[in-house]
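Only a single protein chain was left out; the remaining protein chains are all shown in position.
Now for chain A:
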Amino acid sequence: MTTTTLTDALPAHRKRGRFAMRAAVVALLLWVLVPLWLLAVNTFSSPDAVNGFPKSLVPEFDLGSLSFFAGFQGVSRALLNSAIVALLTMIMSIGLGAPAGYALSRFDFRGKESFRLLVLMTRAFPLPLLALPLAVMFIRVGLDDSLFGLALVHTTLALPFAVLITFSLFSGIPMELEEAAWTLGCTRIGAFHKVVWPLIRPGIAASAVFAFVISWNEVFAASVLTIQNRTLTAFLLQSLDVSPMPLKFAGGFVLVVPALIFIFLVRKYLFAMWGIANR
């Protein structure tokens, strides 16, 4: 009742603004959710239904497509490869990124601001430009077609985020907490372990997951740098033309779901991190 009165009392332009806002939110939601929904519907429908017409908007809960996908030659191998590469990427980007983030937040040094910008600029460099020289270099060094080599490239992609995210995480922890720990008997490392680490752990986990997802979804470098040891994205790209519809849908679904789940789990930290990282 009260709400209605309030809404009625609003001036016309405010009402219009509110309507536009709502319309934009709905449009955005549809933009994101409809493809996901169609993907899910087709994944959980039998291969016949996927190929048939008219399409149904509700899934049949038939696992035919998924089992067909699971049994498809090379899929399980590609899935495992994807997981390994993503795990390696996660470990390396946090292992390298977190110390850099810590240094950026705690120490003043010449060129600090330019360094921060430079870290971000690496993301502006188009990967296709690097593809050929990188492939040649990898072949020379012997890293070509290896999961570790691909993880290195993915680490390069994930590292800027890891650095900037951990930078803002560390900046959110007052220096005084560490200093207090020093005066109470801690060494530098001890203070980090006893005070900073427990506070930063959830945020680190979130940025690790973020790195995992970046690698998991990456397709270009994976396609160029691997031949035998394809990750799932590269494998699907390669076999997209020649594979039947149900396989495409099931593959897409398997790719999307882990990313969705992970991002959903850490969404709180991502919001917080971007909020601070915008500084």
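Odds and ends about this structure:
In the analysis below, a residue touches a chain if its C-beta (ideal position, glycine included) is under 8 Å from a C-beta of that chain, and two chains touch if they have at least 3 such contacts; residues count from 1.
What we mean here is this: contacts and distances are computed from a predicted model.
The chain absent from the displayed complex carries the UniProt protein name "ABC transporter ATP-binding protein", chosen from "Cu+-exporting ATPase", "Cytochrome o ubiquinol oxidase subunit IV", "Sulfurtransferase" or "ABC transporter ATP-binding protein". For the options A:Leu199, A:Met245 or A:Leu265, the residue in contact with the chain missing from this view is A:Leu199. Of the candidate positions A:Leu177, A:Met245 or A:Ile261, contact with the hidden chain is made by A:Leu177. In the full complex, chain A makes contact with the omitted chain through residues 174, 176-177, 179-188, 190, 194-195, 198-199.
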